[in-house]
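Provided herewith is a single structure, encoded as structure tokens, for subsequent inquiry.
Note that one protein chain is taken out, while the other chains of the complex remain in position.
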Amino acid sequence: MSNATGLTHECGVFGAIASFEGENNCNIAQIVYVGLEALQHRGQESTGIATSSGNDDLHVYKGMGLVKDVFKGDNLKHLPGHIGIGHTRYSTSGASTNVHCQPFVVHSMHGSLAVAHNGELVNCGSLRKMVLDRGVGLSTHSDSELITQALCLIPPDGEVNGPDWVARIRHFMHLAPLSYALVVMLKDRIYAARDPYGNRPLCLGKILTHNSEEINGHPTLNGYCNDDDSEVSDGWVVSSESCAFLSHTRYVREVYPGEIVEMTQNGIKTMDIVPLPVGKPQAFCIFEYVYFAKPNSIFEGQEVYEVRLECGRQLAKEWSIEADVVGSVPESGNAAAHGYSQQSKIPFGELLAKNNYVGRTFIQPCNKMRQVNVSLKFSPIASNVRGKRIILIDDSVVRGNTMGPIIKLLKRAGATEVHVRVASPPIKYPCYMGINIPTKGELIANRLELDEIAKKVGADSLKYLSVEGLLKAAQKNNTNKRKGHCTACLTGDYPGGLPEELKW
Amino acid sequence: MSNATGLTHECGVFGAIASFEGENNCNIAQIVYVGLEALQHRGQESTGIATSSGNDDLHVYKGMGLVKDVFKGDNLKHLPGHIGIGHTRYSTSGASTNVHCQPFVVHSMHGSLAVAHNGELVNCGSLRKMVLDRGVGLSTHSDSELITQALCLIPPDGEVNGPDWVARIRHFMHLAPLSYALVVMLKDRIYAARDPYGNRPLCLGKILTHNSEEINGHPTLNGYCNDDDSEVSDGWVVSSESCAFLSHTRYVREVYPGEIVEMTQNGIKTMDIVPLPVGKPQAFCIFEYVYFAKPNSIFEGQEVYEVRLECGRQLAKEWSIEADVVGSVPESGNAAAHGYSQQSKIPFGELLAKNNYVGRTFIQPCNKMRQVNVSLKFSPIASNVRGKRIILIDDSVVRGNTMGPIIKLLKRAGATEVHVRVASPPIKYPCYMGINIPTKGELIANRLELDEIAKKVGADSLKYLSVEGLLKAAQKNNTNKRKGHCTACLTGDYPGGLPEELKW
Amino acid sequence: MSNATGLTHECGVFGAIASFEGENNCNIAQIVYVGLEALQHRGQESTGIATSSGNDDLHVYKGMGLVKDVFKGDNLKHLPGHIGIGHTRYSTSGASTNVHCQPFVVHSMHGSLAVAHNGELVNCGSLRKMVLDRGVGLSTHSDSELITQALCLIPPDGEVNGPDWVARIRHFMHLAPLSYALVVMLKDRIYAARDPYGNRPLCLGKILTHNSEEINGHPTLNGYCNDDDSEVSDGWVVSSESCAFLSHTRYVREVYPGEIVEMTQNGIKTMDIVPLPVGKPQAFCIFEYVYFAKPNSIFEGQEVYEVRLECGRQLAKEWSIEADVVGSVPESGNAAAHGYSQQSKIPFGELLAKNNYVGRTFIQPCNKMRQVNVSLKFSPIASNVRGKRIILIDDSVVRGNTMGPIIKLLKRAGATEVHVRVASPPIKYPCYMGINIPTKGELIANRLELDEIAKKVGADSLKYLSVEGLLKAAQKNNTNKRKGHCTACLTGDYPGGLPEELKW
Partner (left out) sequence: MSNATGLTHECGVFGAIASFEGENNCNIAQIVYVGLEALQHRGQESTGIATSSGNDDLHVYKGMGLVKDVFKGDNLKHLPGHIGIGHTRYSTSGASTNVHCQPFVVHSMHGSLAVAHNGELVNCGSLRKMVLDRGVGLSTHSDSELITQALCLIPPDGEVNGPDWVARIRHFMHLAPLSYALVVMLKDRIYAARDPYGNRPLCLGKILTHNSEEINGHPTLNGYCNDDDSEVSDGWVVSSESCAFLSHTRYVREVYPGEIVEMTQNGIKTMDIVPLPVGKPQAFCIFEYVYFAKPNSIFEGQEVYEVRLECGRQLAKEWSIEADVVGSVPESGNAAAHGYSQQSKIPFGELLAKNNYVGRTFIQPCNKMRQVNVSLKFSPIASNVRGKRIILIDDSVVRGNTMGPIIKLLKRAGATEVHVRVASPPIKYPCYMGINIPTKGELIANRLELDEIAKKVGADSLKYLSVEGLLKAAQKNNTNKRKGHCTACLTGDYPGGLPEELKW
């Protein structure tokens, strides 16, 4: 799917801590800044960074817009300290304002804390009632304020009425098992936690700048590596995706589902692993592989690019056809198209040039000239299109709005056949765990049969990858032994079942 | 070459005229706007549009910035009329201000005119002196004001002292043979002209919105077509590149070197073809193929993509080597990499993911953390890099600043060998015809021998395409019989020789 | 004192409710907007408006900057409803961000509420501890969030654990007797309350637009009027100052010290009057008369202009001297200068023309030209200055920075003598009730004796009004029988004594 209109991410979180003692002039905000830029594809609406210099006077700056626009000028310099967390938020309708920016920072009786998260609390309704009933005023409807105030409150049974933040986080995770990747910063530490189902991604890395020669010779940087904590590091990072571990940081491992990790200057430490409800499988969001994540991110021990390549190969096995060229809607379908080409032996070819600067659609200039409703975002590359039978790969088809104009463009440029192959199954159900999916009526797969879709978009044929094919691709090189994936939007099978209040 | 730092374009021009009579409410600015967006890659510094409703009160709006930023809100609505020209200008240092925005519009004794051009007058010094000596004050150092005032002036011999604008343009072209693609708008017509050497590109197209069914069945749209003027059209367009002929317009032909074309509501008409100095060959800028133009643009009867693919094939013939994967620096080297792969039978693989939002380079956050000077614009895709022998294709290497960090990235991610193959010859000489080339000292090919460059950037080997190979690629499917190309920046062989004042 | 540098206000509050039933399309935000503009002199840093359409989904928009800049475009239209409150906040250092903008809006267990206030809680430290100890996280250090969460919390004794907001406000006022003017908006009403000492001003007015003819004949509009509630009104307004009751609203009366007023569609109603601690006098801020308020505002039954005029007369009685002309530093000293002129029979004359657009101070343009440190904000009017003995009136002298350059200007323009007369006593002590007074060391009256100040600023003599003279002026036409005034910044005599934590 071209990234014009479709699914929207739910956010990215990033945290960093410098590991050495006595560093007074550290400006960790620089590292958080770069991490957030690398996670910007997970949210472009707003962003924020909170930092600590070791005392309760946390620093925070948030704003609407891209990371590079919010943190202009000297804004980063005004965020001193060696500990920091940041957030980047998805783009929604104009209603959203800067009160929803994260991290959310409060003073509590046990010191200041800053909270940022990716995900959506499935049972936010009952949690909200609990907090209001305790006499707290909530200034927004956001989950992040709710999480923060829930962490601050003394529960009736007094279990966590002291400054034991791990106990407070554990208590919260029991109350709300789904779904979040959470970072909580205190004056001298960061807690990173992932929901027990492992629905939202979160991973750990090392800062390694002290010896760049050594790094040069190390083949694992920006690649796989074992959970080797023995090596001296300059600090630790936590991120929604490992693509944010740019050249000065190294991927270490995922935060385990349900795990609470404490990050201090002394290193990282597992404080607890909150278990899943008995009998429930893990449920990592399969659409992180299909659509959301950057191709070089690592989940469950494998690179996303590899899974997408395999999706393309699976697709070729499931739905082969004779053709002259395999191409993609750039750039979302590239990996799958290469996979399809490898499996089918049909050569890959670039079909479309991106018109990077063309934004508006063409408007009727006068009475006699009729409006032409064609996407101008792409132009055909005639050399690969003219007189060719084309297999056109996309990663997903959600509403089906963009595929039609692209096929029209290819046919006008001389394509003799266009066969669409979608490298994921049709989306049919809404998501309550942090993905903004169009309403049922907008999802093309709920409205039309397969051949109707093909006809509507003008394709000579149109096929989707099967759920089984997708799961097979996601599991091929998967090193996570429990391997559970959430396919709710494809199958309607929600992890933990659908909460009473959400039944439809 | 990654498009971060290198050569800069010299501008794009676009013009449009609605062909039917009595159209009072036409807003041709809409069409010019879309055309300029599609030419935005030729200049991002400033832009402007001038339109005419048929009388001498021309409308103009210009400003610094991208087309979409300058023409926000209701700006387009304030540009009424059925005739319009526009311009998009290259990005230079901060010194440039909005006085240089084109089109340049003046009132003259024979009515108003608007002028926009791409190119650089090689003999601007003597032309400028002529204009000043006639008692005209020039408010800028820009060629476009100079051209405009030259067109307005009565020459001493009185040859063009009347309202015969073709005579004035012809007179100017004799005075200044190199280099420009020029559009001149009067209240009721546009003149399009190309320098006699054909150095700068310019082409013509038709507006065809009246019968979209017919268009659907027409295989030539956005592709090649003959100079078939018999078909009824809704109007005419002129553009620096045919990539700006989006789905509602059709490519017709190039403006010939030296040609003056008159565009009116009645159609297009060749008014004159100003000849080259005797014995001089044509000199179309070879770097439009290599670097500047969009891959789907058409020059001399062939698609740019095709030439780039052939450059890759030539490169494989000239400089083959054993390897596991052929890849490119996205997206500039893509076509050549595919060509190299086809010729060499070594599989193509995506090596690098673009970090679209990562802008700033990583800054030293504190004393202990050393600055890491690595480009963060790309991240390696481990699946195609780890343990692989890589052939890395780029379209050009100008300063050599970006290649080194990319190779470092690939090696750190586990590449065992990186062999650089450049799909064009080394740039060694400055350009005086509209391309902003770094100074001799900055050009890496002037400073270092081939193996020194390889060593500096960390490549296991590094080779350039030969000038002969490039010319062969550019001529393979070339339908222009005279086929002359300017290779001055590669060979120092300037078309028409170097003017006295420029000798160095 | 010229308003360049000196004391800063602490905020303005405004509220309005339309009194008729069934008004669905009312946009009361328009009225709040105009009121806030008229209170803008009390704070230019940030502003905000919250409105209600009768349900718990309150609307709010806040931002940094002037009222006219924050509420641009369609912002007001997005604030529907017939009930609204607004706030305008003082200008401080760059540290302040938009998290401090008021009104503060929260959802509570008993519905949504919006809170805005002017003033400063003297015992905020102990209140803050109480709120944090109850398990609430506070996102700012602002009093307004503290007040809001305090109102929401269930107190231990359960007194106000129900939806009785009057009881909650009363409880808060007992906990915090000083100082505030407070407006609390619920979905269907506004509560307006003033601290028991009456330190901060707050007054009530009527909206009277239904019969403008009647208004035309009514001499009391924008003037004094009795507490005549019998007249039909179109709604009610509450404001820090009556200057915000522009032509469509009429001043009714002050909110009494300690009073809680309920404003609904049915009118206004006194719900309670929280008494002062036994034996304590009222303490209305005397500097509202001297400096802060607009001259046409009404406090304690008298117009501020009248009090300032009387201060000038008192000053002439206390410190007479022979001179040719009495003038002022425009515009702050105008009223007192006219009073001084009336009492002394020395003619008033305009001494200085304001250079409205001159902002920056003159900067040394080159080595030879020395920097001239003279205020360029004023230029002398020679006709009234040349060869004249001048009495120069200002309302106050805080730091003494601006008086010196003005006297220099007058002397250079030919004044033979300049005698400064200040229409208020010297400021010597800090304020903890909402006024931002410079530190002790910055206050010129703490650093220098009277004749030293005169010498420093270049005056031939310099005298201040006595505290007794000021109080006499403030009480001349005062209709408030208890007439207590806070003169803490002049005398160090703090109302209620200085809290333990603030002793210095």
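As written, the chain order gives the labels A, B and C, with residue 1 at the start of each chain.
Just so we're on the same page, a contact is a pair of C-beta atoms (placed from the backbone, for glycine too) under 8 Å apart; a residue touches a chain by one contact, two chains touch by 3 or more.
Keep in mind that this is a model prediction, so the values were computed, not measured.
Q: For the chain that does not appear here, which of the shown chains does it touch in the whole complex?
A: The chain that is not shown is in contact with B, C.
Q: Touching the absent chain in the whole complex: find that residue among C:V13, C:I49, C:V67 or C:A473.
A: Of all options in C:V13, C:I49, C:V67 or C:A473, contact with the hidden chain holds for C:V67.
Q: Among C:R189, C:K294 or C:R447, which residue is in touch with the absent chain?
A: Considering all chains, including the one not shown, the answer is C:K294.
Q: Residues of chain C in contact with the chain that isn't shown?
A: Against the missing chain, chain C presents residues 18, 20, 23, 25-31, 33-34, 37-38, 40-41, 66-68, 82, 207, 209-210, 212, 215-216, 218-224, 234-235, 243, 246-248, 294-296, 303, 305-306, 309, 334-335, 338, 342, 347-350, 353, 355-360, 362-370, 372, 374, 376, 379-384, 386, 408-409, 411-414.
Q: Which parts of chain B are in contact with the chain that was left out?
A: Contact residues on chain B toward the absent chain are 97-98, 104-109, 113, 132-139, 141, 148-149, 151-154.
Basically, only the chains that are shown with their structure count from here on.
Q: Among the residues of chain B, pick out those that touch two or more other chains and give their numbers.
A: In chain B, no residue touches at least two other chains, as defined above.
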